[in-house]
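A protein chain is absent from this complex, but the other protein chains hold their places.
When the chains are written out, they are named A and B in that same order, and each has its own residue count from 1.
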Amino acid sequence: MAEATLLKPKRESFWRSRVWKRFRRNPLAIVGASIVLFFMLVAIFAPALTADRLGRNCLRDLGVSRTEAVKVLRNPLNPKFWQATLHPPPSCYKIPRKGYSPIPKPPSKKYPLGISGGGYDILYGLVWGSRSAFYVGILVISVALLIGIVIGGLTGYLGGWVDNTLMRFTDAVYAFPGLVLVMVAVTIFGRSLTVIMLAIAIVSWPTYARMLRGNILKVKAQDFVDAARALGAPPLRIFFKHVLPNSIGPLIILASLDIGSIVLSVAALSFLGLGPEVGFADWGQMVNFARRWIVGPPGEPLKYWYTWVWPGLAIALFVLGWNLLGDAVRDALDPRS
Amino acid sequence: MRKALGLVVGLLLFAGLALAAVPKDTYVYMTYGDIDTLDPAQAYDTASLQIIENVYETLFTYKKDSLTEYEPLLATRYEIKDGGQTYIFHLRKGVQFHSGNPMTCRDAEYSFERILVTNPGDGPGWFFAESLIGYDSNAKSALGENASPAEYEKYWQLIDKSVECDDLYTLRFTLVKPDPTFFAKLLYAGAAIVDSKWAIEHGEWSGTKKDWLDWAGKDLRQSYLHQHVSGTGPYKLVKWDGESVVAEAFDKYWGKKPAIKKVLIQIVKEQATRIEALKRGDADRVTVNDWATLESQIRGLPGVKIWSDPNWARAAAGVIFFNFKVEGKDNPYLGKTTPRDLFGDVNVRKAFAHLVDQDALIEELFLGHGVKYTMALPPSFLGYDPTIPIYEFDPDKAEMYFKKAFGGKLWQEGFEVTITYNQGNTFRQTVAEMLKANVEEINPKFRVNVRGLQWPDYLRSARNKMLPIWPLGWVADYADPDNFIHPFYHSKGALAKRQNLNIPELDKLVEEARATVDPKKRAEIYKRIGRLAHDLAVNVPLPAQQAFIVTRDNLKGVYYNPMRSGTFLWKDISKE
Partner (left out) sequence: MLTYAIRRLLQLPIVLFVVSVVIVGLLQFLPPSSRAAAYVKSEQQLAHLDEIIKQYNLDAPFYVQYWTWLKNALHGNLGFSRVDKKPVLESIATRLPVSAELVLYAFLPTLLFSIWLGTLAAIHRDKFLDQLIRVMAVIFWSLPTFVLGIALVAVVYGYFKLFGIGRLPPELYIQLSQQEAAGQFHFYTGLLTLDGLLNGRLDVTLAALKHLVLPTITLVLVLGAQIVRVMRSSMLDELGKDYVRTARAKGLPEKVVYYKHARRNALIPVITLAGLMFAFMLNGVVITETIFNLPGLGQWAANAALQLDQPSILGFALFTAFIVALANIAVDLLYALVDPRIRYE
């Protein structure tokens, strides 16, 4: 239920706006923003943070030897630093394995968060996993938004039979068993991250299309649109100048806050054995590795806590951060409060 | 609101009062495999066969945990005639089916002919058909949909002649040629005698020529025997709802009355859930996936018993296959400049073989409880040769072989290849990743990718012979070496065919073994095959984990027979 800004906003500097003021004064907003910012930094500097533990293939594809990795990859003056940060080879997303034993190993100096079953370094998985989390989240939301805006915009603007046809189509997609469609798509086209993202995006756009349509209908009914119409402005101009901006703005903000929850969908897929390929740095998969270690040996029920606490915490914090931010933005945009 | 909450909490606590463990005459087993069918002519998976082996019976069967000693079941004795081409079975008298019908030779004839007539592509019928009529599939698939009536007639004659009743209690099999594997095939749980009268009454094949062709390749999962059972076994089916199976002791069973009267086989997919049920006593036995779980979560649990023995091994073998000549346009598993016959060079195969660290695999994955294989044959089988050497983990030797391969060109130009495994198989994944790490260590120009394939993808790639190198194994259908040697080492074998294996000498030996009735001579031939395969590094046999069974500690009489799908029969166990 989107809170559209019903009044046409006056142009004013963002930093002086009431919205920003309200946002700033909300302690939970600050917490949320800090969490998201923290993950963003971790994601951006993942190569530097894990320079001491990169996998063989990652180093090879970067053209860096293990001995000089720390020096090179933590030095912003070195071009390799930028290459690794901006465009790391895909092999870096694979968690390097320390041995193959299925039994987890507790935190140690070299592996401060421990090693998960199968020899996967938990710290590495979490750091690079934050990259995949943003990557998946942002891409899914952008694709879903794009489709949603095109379809929602067309229905809202044109109305009539176009509206009816497109909305029935939207209903059909909305009525799809999302998870099953995603599973079928992933089984057919393979477990690559791209397929997973596209599949999730394709089942999640209808929400945005409906939201946008609703917003447009609301804005269309506003006085200032009637006023513009009375002044004789052409309908297309009214739509693009007045209606669309006022409907899309809140939609984009709200949609972007769903980024956090995409991680959960991927985690569910991992549980069903359809997440990214085994060994890919992805939080959902890491919790799934830990699935059989939630309970420890007799007498030590929490012996393997580190296998699921860390990735679980990462997911929870990530979602929490986006949610707090989301609530705060919603509150701040709400003119009544 | 508060009142309602209080009520809910109260109700929950009341309902939550603990319950006693499973009663003494009941056996509850929680496992994960979906039961596919209860029709013996269709069942080809352990989950289905572990039910079938308890509700149906075969002519002969294994004695407890032995693979070499047999005991009579529905037959009392048998004779082999015509140099191994004719088998005569004298059937037990006074045996009743669950329906109350008496068992006679008519039922036995019907059961075997039914296997030959229907013989679905995804069923086990092919290995009976191979011995009895010389085809390995049903009439429609062997002759085509549009064969002439005369051709079909000939096929029917083959079926009709191969299984005959000499009298009411004498069954005669006539084979196409002497076949040393035939008796072992009759021990397969699916070679069961079904109640012909009852089956025909319920719309199954009439047992006559009249409608036999309609039943060729018919979808048996939609017919009566798929869900209903009338066998002669000590247990009778109460309910199968597609998930769990409930069975109860059959009170007119001809043999000894079993101690366990009620059985529940429950499909529980999540291992953590199964383990908790075992702890709590809701299950008498659960399936545990591997040694790691066993040692780190099960051992030491009060009231739980782990049954294991260094000699327990599944009747299975797994190897790394090399494709001698990779096929498929735009093959994604091979680098663009990499030669398609990369593994056609024996040096490359040997180099890879020397990079499989068998000790590390056994140590890390099986916690030391593993068995190394010298050839693709379970060690308990006839003809297994433990003296054949195993390629040791030796990077130096591997380097030497790589330098020799393709006249030294490979070492200079490098290669790129993808090792594939079927998604979800941790062992095969580890083998692949280990091999990758070890190969890439040798020369930076060697590139090895590892890819897990979904089953559908895997099927396609394997069928098109597109995979260059892949670890894979298989479990015995029947306890005869031919069930492994032919598929693994013959150019037409089900598995070897997909690696474009073509070594005439091997083919000749495999065929020779097939025609040799004397077990000693056969064993000798198998040993030669194993040695030749090792010298040519046709494939790399992989170690297997030692088997184990996890039960509550009041369960008695547990044993391990690798040819039993439930590894023991329900009738042999009891509870204290």
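Here is the rule we go by: a contact is a pair of C-beta atoms (placed from the backbone, for glycine too) under 8 Å apart; a residue touches a chain by one contact, two chains touch by 3 or more.
Fair warning: this is a prediction, and the values are worked out from it, not measured in the lab.
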Among A:44, A:70, A:154 or A:183, the residue in touch with the chain that has been omitted: A:183
Option from B:165, B:200 or B:246 whose C-beta touches the chain left out: B:246
Per the touch definition above, residue among A:56, A:303 or A:330 touching the missing chain: A:330
Option from B:147, B:176 or B:272 whose C-beta touches the chain left out: B:272
Chain not shown, touching residues in chain A: 1, 3, 26, 28, 168-169, 171-172, 174-177, 179-181, 183-185, 187-189, 214, 217-218, 221, 260-261, 264, 267-268, 271-274, 284, 287-288, 291, 294-295, 301, 308, 312, 315-316, 318-320, 323-324, 327, 330-331, 334, 336-337
Absent-chain interface as seen on chain B, which is shown: 1, 4, 8, 11-12, 15-16, 18-19, 22-23, 26, 28, 34-37, 44-45, 120-122, 126, 136-137, 141, 217, 219, 221-222, 226-227, 238-239, 241-244, 246, 248, 262, 264, 266-270, 272-273, 275-277, 279-280, 282-283, 455-457, 459-460, 462-464, 472-475, 477, 487, 494-495
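One rule holds in what follows: only the chains that are shown with their structure count from here on.
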Centre-to-centre distance between chain B and chain A (centres being mean Cα positions), rounded to whole Å: 44
Complex contacts: residues of chain A adjacent to chain B: 56-57, 60, 97, 99-103, 117-118, 187-188, 190-191, 273, 277-279, 291-292, 294-299
Chain A partner contacts - residues on chain B that touch it in the complex: 271-272, 275-276, 289-290, 292-293, 295-297, 299-302, 360-361, 364-365, 423-424, 426, 429-430, 433-434, 437, 440, 444, 451-452, 454, 456-457
